[in-house]
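Down below is the structure, laid out as structure tokens.
A single protein chain has been omitted from the complex, and every remaining protein chain is retained in its original position.
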Amino acid sequence: MSEPEAELDFELAKQQLTEFSARGGALVSGVADVDDFAAAPEGFRPQDLLPGAKRVFVVGGSPPRAGDWVSPKHEHQETMGTSDRINSLGLKAAKFIEASFGYYALFVPPGVNKGNQPFLSVALAAELAGCASPSLAGPLLHPKHGMLYYSAIVTTCPLPIDGRAEPACPAPACLDMWEAEGTTPCMKVCPIDDGGCLGGDIVEGRFANRRYNTARCATRVHTHWVPGFQKGLEAALDEEDPEKRKMILYSSFFTRTLWSMTYASQSQAQCYECMRVCPVGAEERTLR
Amino acid sequence: MSFFFVEPEIYKKYKDEVIALSDSVQVNFQEHLPPEKRRRGHSDREIAEKLGLDERTVREIRVVAERDTYDLEEWEKAIEFKDKACRAFARHGISYVFKYRDELK
Partner (left out) sequence: MEIEASASEDTGREGLLPSAPVCEAGKKAGALIVGVAAANAFNEYVPEGHRPEDILPGAQSVVVAGNQGPTAAAWRSPDHRVMEITGYDFRENVAVHVMCDFIEREYGYNALQAPSLPTAGHHPPMSMMLAAVLAGLGTRSLAANIILHPEYGLLYYAALVTTLPLEPNHVLQKDACPSPSCVQMYEKLGTTPCLASCPKDEGGCLEGEIDEDGRISYSSYNRERCHSRSMNFGVGSVQKSLVDIVAEEDQDRRKSMIYSDFFSQSLSSLSFYKESVAQCFECMRVCPVGQNHKRLK
């Protein structure tokens, strides 16, 4: 490990890091101040992962392609992940910081830790780094690209901080729809009061009173992943008839669940319906 | 609705027909074969139409039958088969399949 240069130009360093990330495929990047993570509970802040942390660098990109969005087979996007590419870039960016600037850089693991909680909310990091803004549907939205995947790097390097981004949600088209119908595309496709996950209002052009059914969303986003395995196993153990138990354990649901766990690092998301209808970034998803 | 699975009676009644119509045993799949000779497995939908069942039930029967065709003993035998074949190849090359087949026993 080389010694940090006392006279490191942090503006220039940030520029180099941004260019490095863009060359690696990042569509957006930004820097958050660790002090802004005060809203996160203790144990889930950057300093809890890396003592002496000063900034969180975030890269975003590798969304599903336009072709992915228009496929009528929902299984396609459920099995063909693109998100792992951003994690690969995040790891490279961490190494770049350490090798080029001589500061510690920790790639935030994309998986979950105890209690099904992430090590650090990458979504919060992306928001604080100005990469994107929260939406009524849940995923962060970039005004041009819409939904992106993000990777975060905690570092001791005091890079210049970016501010929060302007809200991209609700989009003008959603405001019109709210005026006309009292709902938005995302809430209409997955209404919380009609078996879905999303609810809320738009007040003075901003979304408010957001309601989100996390448990139901999990049944859709992780239909065949760990939760599906646990449900299937529970059903098998509860079944006393050995023949029926075999039908459960050999079923297409349980089989696919095991496959999904196997390939989870490539694709953990199995529902995109609220994002499919979101007008933010729709132009990027519209090709010939 | 609780966990969806096919009733054992339905499974037993149709499993042989479903698996025979699927691509479980693949006969004459080569693309160069003339159309009258070339075969392919039927999709779950096609099998459902043939047997008068719904597609979901056929899919369930097929998937269970794929797992059910051989007992775990076949998996154990597989380990032994591969170990012997792999070692025989390392010793004799391709010719093991003709000259040294006894080493597989």
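To keep things simple, chains are lettered A and B as they appear, and every chain counts its residues starting from 1.
Convention: a residue touches a chain if its C-beta (ideal position, glycine included) is under 8 Å from a C-beta of that chain, and two chains touch if they have at least 3 such contacts.
Note that the coordinates shown come from a computational prediction; the quantities given were computed from them, not determined experimentally.
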Touching residue (missing chain; options A:His145, A:His222 or A:Arg256): A:Arg256
Touch list for subunit B against the chain that is not drawn: 23-33, 35, 40, 42-46, 59, 62-63, 66-67, 69-72, 74-79, 81-83, 85-87, 89-91, 94, 96-98, 101
Absent chain, residues of subunit A that touch it: 65-68, 70-73, 75-76, 78-80, 82, 85, 233, 236-237, 242, 245-246, 249-250, 252, 254-256, 258-259, 261-263, 265-266, 287-288
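Operating definition for what follows: only the chains that are shown with their structure count from here on.
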Intercentroid distance (Cα basis), subunit B paired with subunit A, Å: 39
Complex contacts: residues of subunit A adjacent to subunit B: 231-232, 235, 241, 243-244, 246-248, 250-253, 255
Subunit B residues touching subunit A - in the complex, by the definition given at the top: 2-8, 11, 59-60, 63-64, 67-68
